[in-house]
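With one protein chain withheld, the remaining protein chains of the complex are depicted in position.
By letter and in written order, the chains are A and B; residue numbering begins at 1 in each of them.
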Amino acid sequence: MVAETPVTASASNARVQTEPTPPFVEVQDLSIHYGGKKILSGVSFDIYENEIFGIIGPANSGKTSFLRALNRMDMFTPGMNVTGTIKIDGHDIQRWKNVYALRRRIGVVFPLPVGLPLSVYDNVALAPRLAGIKRRSELDIIVERCLTRAALWEEVKDRLDSLGSLLSGGQQQRLTIARALSQDPDLLLLDEFSIAVDPVTTMRIEDVLKELKHEITIVLVTNLVQQTRRLSDRTAFLLSGELVEVGETAELFEGKVRDQRTLGYLEGRFG
Amino acid sequence: MFAPTELNHKNRRNQRLVRMLFLWMATMLIIPVVLILGILVYRGGPMISVDFLLTEPTNGMTAGGILPALVGTVWLVVVALLASVPIGIAAALYLSEYASDNWLTRIINLAIINLAGVPSIVHALFGVGAFVLFFRFGTSILAASLTLAVMTLPVVIVATKEALQSVPFAFREACWNMGATRWQTIRRVVLPNSVSGILTGVILEVSRTAGETAPIMFTGAAFFLPFLPQSVFDQTMAMSLHLFVISTQVPGVPEELPFGVALVLISMVLAMNALSIAFRTYLRGRKKW
Partner (left out) sequence: MEPQTTDRARSRRERRRGEDRRDRNWYIDKAVQALVFIGGISGILFIIGIFVFITKEGYGFIAETLDIGEFLTSPRWRPTSDHNPTYGALALIAGTTSVTGLAMLVSVPFSLGAAIYIGEFAKGRTRETLKILVELLAAIPSVVWGFIGLSIMNPLIIKTFNVPIGLNVLNSGLILGLMAAPIMTTIAEDALKAVPDTYREAAEALGATKWQVIYRVVLPAGKNGLVAAVLLGVGRGFGETMAVLMASGHSINLPTSVFDSVRALTATIAAELGETAVGSDHYRALFTLGILLFVVTFVINLTADLVVRGIRKK
């Protein structure tokens, strides 16, 4: 069986022919208000299964708020108001009966590393435990696999009992990534994951992401235009809460843009 | 550098004077505590013996020990804690983990401030009206302890809330993002990291509860009972009321006896406080994130 990856298809109509499954994430007319202030205004786009979808744009363009809306964090955020629809795997996320089950499908990595004040092992085993996995042997496997994927295993394998919150910043960030992977997510949201990580580690994690996209749909929010170029299959450009354009990353970087602002941003003229 | 001028000298001298003035003011608040403790130890100390602690008062409370009062205070404190700690922790959890910044939260906070500010004798009246009469607990350990529990509830709530809020918000968000429910987050991350702070508050509450007099006077504490309480429906003696009684109500009490009682009472209270403070200092020194 050859799974057609939508990424390399050159135009969206080509995708419709080769990709019979509907988009994994459908965003329709999504607006986000924060205490009366408009953060995101009426954006619509689709994210396909097994692609890395990049979202770029300067600060305050609504990227992070979008990620929060995706896993319904607005529920727990006073003042945050979301309108429009987001469908994940064909289901409107507003209609989910158990929002926690929805969140278990979505792994999130935020820019500032958060090592929970639990042991390194328990940090990674927390999500599986929440999902009901109790057997130590099973947890051992998950912990090792996720830490390895997050390029942290070698550094912490001898001190899995030390506090995750006392690791260095870069290590905590990789721990956060390992934790997100430990959920075995369908969708992985990365919000500027490389801020606290050194360049070498960043490259290692990027390699891992390229492998992971075969089984996980990844949304990558980043300030680093070059990172988007290296990793994402398609890229959306957000500016002040508006969607300027969505397109194949390769085409955007070749200059095939519909809006000159995109070109300006990609070439570093503003942002 | 510039050479110090005349003005500079004057300023510096004034500064020192001002500093000394405020130091003196602070000291004036502290000296009485030290003096009082000194006098209590000096005059009450000789009274203290194993016998004093472990025998009953005799000769119309003019002699003998304080056993029933000690035991009674322990009863009162324990029962009061059983009532107030769960409620207090629940209230703090609500305020810290669930409540949003709305009118209800403001009213709750105001109610808690008022609960702490209502005079102890008004709490006593409430205890009489509610627990003794309305709920028909009679004058009993139960009624007295519940009165104490209502009165000291703010201590637990405030301390617990502070302990919960010292756990960074980012930890909660990280858990929620993994699909943990609010309760799973609280149980696995928030509570384990605030339990010691909560304990500090509980110890503080023990100290408050043990020293209160007015709320128990008419709800369950008795002037004199030569036997120990058997259940929460019994009346009991208590250290605080005992001190009041032998120093004002009973004729012919030897002058040193109330000093002994006061010393034991204040030792209990301050020991609890010291424990709470030591615990807090230790916690502050320990780095977990």
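Definition applied: a contact is a pair of C-beta atoms (placed from the backbone, for glycine too) under 8 Å apart; a residue touches a chain by one contact, two chains touch by 3 or more.
Since the structure is predicted, the reported quantities are computational estimates derived from the model, not experimental observations.
Q: List the neighbours, among the chains on screen, of the chain that has been left out.
A: Computed over the complete complex, the missing chain touches A, B.
Q: Out of B:A143, B:V167, B:V190 or B:L243, which residue would touch the omitted chain in the full complex?
A: B:L243
Q: Using the definition of touch stated at the top, determine which of A:N98, A:S162, A:Q226 or A:Q260 touches the missing chain.
A: Result: among the candidates, A:N98 touches the missing chain.
Q: Taking the full complex into account, what residues of chain A touch the chain not shown?
A: 1-3, 5, 49-50, 89, 91, 96-98, 100-102, 104-105, 130, 184, 186, 214-216
Q: Tell me, which residues in chain B touch the chain that this view leaves out?
A: For chain B, the residues touching the absent chain are 11, 14-15, 18-19, 21-26, 28-30, 32-33, 36, 39, 86-91, 93-95, 97-99, 104, 107-115, 117-126, 128-130, 133-134, 150, 153-154, 157, 181-184, 186, 207-208, 210-214, 217-218, 240-241, 243-244, 247-248, 255, 258-259, 262, 265-266, 269-270, 273-274, 277, 281.
Going forward, only the chains that are shown with their structure count from here on.
Q: Between chain A and chain B, what distance separates the C-alpha centroids? Give it in angstrom.
A: Inter-chain centre distance comes to 50 Å.
Q: Which positions of chain B touch chain A when the two form their complex?
A: 100-101, 170-171, 173-182, 184, 188-189, 192-193, 287-289
Q: Spell out the part of chain A that touches chain B in their complex, as residue ranges.
A: It is residues 71, 73, 76, 78, 100-108, 110, 112, 114-118, 126-127, 130-131, 163, 165-166, 176, 179-180, 183 of chain A that touch chain B.
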